[in-house]
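Before we start, here is the structure in question, set down as structure tokens.
As you look at this complex, bear in mind that one protein chain is not there, while each of the others sits in place.
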Amino acid sequence: MQALLDVRKIRQDFPILNRRLNDGKRLVYLDNAATTQKPNEVIDAICRYYSEYNSNIHRAVYQIAEEATEEYEGARENVRKFINAKYQEEIIFTRNTTESINLVAYSWGNANIKKGNTILLTEYEHHSNIVPWQILCKSRGGKIKYLEVDEDGYLDLEALEELLSRKGDGKIKLVSLSEMSNVLGTIFPAREIIRIAHEKNIPVVLDGAQSVPHMKTDVQQTGCDFLAFSAHKMLGPTGVGVLYVKKAILEQMKPFISGGDMIKEVHKENTIFNDLPYRFEGGTPNIADVIGFSSAIKYLNRIGMDNVRDHELEMTAYLLSRIQEIKNIKVYGPKIAKDRGGLVSFNIEGIHPHDCATILNDFGIAIRSGHHCAQVLMEKLDIVASSRASLYIYNTKEEIDILIDALNHARRIFNI
Amino acid sequence: MQALLDVRKIRQDFPILNRRLNDGKRLVYLDNAATTQKPNEVIDAICRYYSEYNSNIHRAVYQIAEEATEEYEGARENVRKFINAKYQEEIIFTRNTTESINLVAYSWGNANIKKGNTILLTEYEHHSNIVPWQILCKSRGGKIKYLEVDEDGYLDLEALEELLSRKGDGKIKLVSLSEMSNVLGTIFPAREIIRIAHEKNIPVVLDGAQSVPHMKTDVQQTGCDFLAFSAHKMLGPTGVGVLYVKKAILEQMKPFISGGDMIKEVHKENTIFNDLPYRFEGGTPNIADVIGFSSAIKYLNRIGMDNVRDHELEMTAYLLSRIQEIKNIKVYGPKIAKDRGGLVSFNIEGIHPHDCATILNDFGIAIRSGHHCAQVLMEKLDIVASSRASLYIYNTKEEIDILIDALNHARRIFNI
Amino acid sequence: MSEDIYREMILDHYRNPRNKGKIEDPDIRINDSNPLCGDEISIDLKVEGDIIKDIKFDGRGCAISQASASMLTEMVSNKPLTTIKDITKDDVLENIGLTNLGPARIKCALLSLKVLKLGMVKYYVDRDPSSAAQMKDESKVF
Partner (left out) sequence: MSEDIYREMILDHYRNPRNKGKIEDPDIRINDSNPLCGDEISIDLKVEGDIIKDIKFDGRGCAISQASASMLTEMVSNKPLTTIKDITKDDVLENIGLTNLGPARIKCALLSLKVLKLGMVKYYVDRDPSSAAQMKDESKVF
């Protein structure tokens, strides 16, 4: 079989991968689920904006402002194509996944969730897909239900169907779930879940923070009503998120962040809001980083999202098999690599994940340890924290080997 | 008198000032009230972050994450010092001034504005300091009053005192105003206004979008309860704003954007929020740009904000006097340069400001034309739009001369 | 260069706009504004048996938007209402002789076309509400 990605070449595009750490070690970056590294062309796009045509957009008629507007709106078109949305107006730029979900909770939620309504989440959701709904429900008198996740990290679609069929007081008004768990790694069958929900006329918010960066996304195929994701988890800069909303729904939604740029006319007593999508982008946007994000998307397109997925699948299978060699290790989530995105969470009995990460740092390895903003899941798993290694296009089997050696070293330090 | 700033040297720090436009003309950038240009060291700080220590902050224990956390929190300390806030916890990073004001409207406003309460704004406010209050008042049953601005662009402090003294139904619960008008250029006596308001126990929001970049700010001296401003208007990157809130008030405020990073513990039914200021920064922050902003502040500190102000005063006086040579020109705002920040808005009778900007673009001049997000003021002035030239540390008298020549050329084209 | 934009013809239509004003008791009255600059254009139409019998525009704006509106009214006057469907953005730009405007100024030039198309859609939908879905995209200009 032919190599899926030319990883050696890809690595040359990422300046940080040449970084030498304090003790001269090379960086082994395995925290991609938290944020990914950035290729030169993304960094360059940002520099070029600031060095050549930095200016405020939409409202000015001079040359550099027109250039900036064109690049900014071009980024919107690139995002539209990347997730195969039907209309550009369906793409709203936010700061991150978190703000995208908050936008839905404040704007759609306040208008549609009433006393006694229930919102269905799952037990593996990220805090960003829990807390906004808790706050909404507290203010509107709604309730939250959590769909259970089983031992191996799967959902029970029959239980889902049963829940969504409930009438009267327990009726579900909205489903919001992550397409891929940032702890278990499970990829959930979004299309199937949405089909079931839509049969009962229940809209679905998809948290794509972990899925969009790692596999092909097609909002028209999955049919999701809302999709939230972050640029910084897919080679793009910090400070940019996306919220996709189906046009028919977006047209009914009230503005969230209000002020400059999202209005058509402001009078003392009332305001006429701007057309879509501008109505939802108040104030000077994060112009430079939206343009940088556009470059990240171009980079991913060039590689091809199917190749990204295939590479990660190969790496994940290798990581899964090697990590299970380690004594007293507990690995969370599906046993089968193809049901997973490119991350593996684990605990070595007797070593707290924090201590594990500190020891790994001696090897130049960057992994995450903690609750991964998923404390509801941690409670379910009856742990406080776990370690997580997460992969992307530039990771190699050699790096996984370094990780395994380091974990064994940790066992020796702790005498386990 | 000695030159205030070594403008020639400063200009070398800004790569965009070497930009040649389509027709070979050099850029004459006079739209600084919309956004300023960025010096090399700000651009470099962003590149360095992405090339050397890009990682998610606060929650990881590996080396580059600790470096990033340190830089990010160091930026907070730099902002604190820059506006002389008492505590670091009082500094919240947002996307821009607009989001900062929305945060106050949603979090403080929803808890404190009740049916019949009045919020006092002024007629010259930017849409970002009007629309959030309109939306708040609509949902809470509150009212907005606009303090009038006179012919020459000043407020009547006696009228203010009278308004703030009203009891019962017309009682004012909050004052929110811009310290400097982005159209009239007037610098308003914030300290005096806040003193009057505080005598009646009324808190004050200061929109510092135009003032903080151009003059020394001291929140302990002015005593404002809230201060909002944007990094991109003071040499910093797009995508970063600041909200300062007095600690005693902030402690009482509920979160706005909720999700990862702003929590201490999340359970199925409830959440314990994180300490200040993290409680107000949900999701992955705009790490790179906050660090870039920190560099911008260092740059401004090195120049000295008093020198910034003095340079602008000199330029503004020159611009004001030269522009009045032009026939049929109407200049808005104070006649006296020292009552102004570094911007001048104007209209030439018979030339729509849009057409004016298009003609100026032929000269490489970037100025703004339009309603400047201040349509309430436009209605008051009985115009649809105006042109605006706005200055910063790198602008020179030669550039002002080019502007004057171009305006005269526009008059010739339009035969006026 | 702006000399190419502000030719005599544009300035003439700007200073002496054709069909400027209001129609009393119009069959269609519609307006929209350009959020870029706050400029507004309203258009009144008198329609007889599908023919545009009278058209007037009103509003404040720049030379480009005003001249463009003025020329557009001349272009459709006494034509069938359905011709509006077929007018493209390029038709308008060619008609006023401004084919190389930047993206910001293009919106000025096309505001009147946008308003006119909105008016036509409104006219048909008022008469036949069931056509709303089908007419939805007819008012798209850019």
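To keep things simple, chains are lettered A, B and C as they appear, and every chain counts its residues starting from 1.
In this text, a residue touches a chain if its C-beta (ideal position, glycine included) is under 8 Å from a C-beta of that chain, and two chains touch if they have at least 3 such contacts.
Everything quoted here is computed from the prediction, not taken from an experiment.
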item	value
Which displayed chains the unshown chain touches	A, B
Full-complex contact with the absent chain, from B:69, B:361 or B:375	B:69
Full-complex contact with the absent chain, from B:58, B:126, B:214 or B:411	B:58
On subunit B, residues whose C-beta touches the chain left out of the figure	58-61, 63, 65-66, 69-70, 263-265, 274-275, 278
Residue ranges of subunit A at the interface with the undisplayed chain	23, 352-355, 358-359, 361-362, 369-371, 375, 378, 384-385, 413-415
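Just so it is clear, only the chains that are shown with their structure count from here on.
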item	value
For subunit A paired with subunit C, centre-to-centre distance based on mean C-alpha positions, whole Å	44
Inter-centroid spacing, subunit B versus subunit A (mean Cα positions, whole Å)	31
Between subunit B and subunit C, centroid-to-centroid distance (C-alpha), Å	37
Multi-chain contact residues (two or more partners), subunit B	354, 358, 361, 369-370, 375
Contacts with 2+ other chains: residues of subunit C	36-38, 105
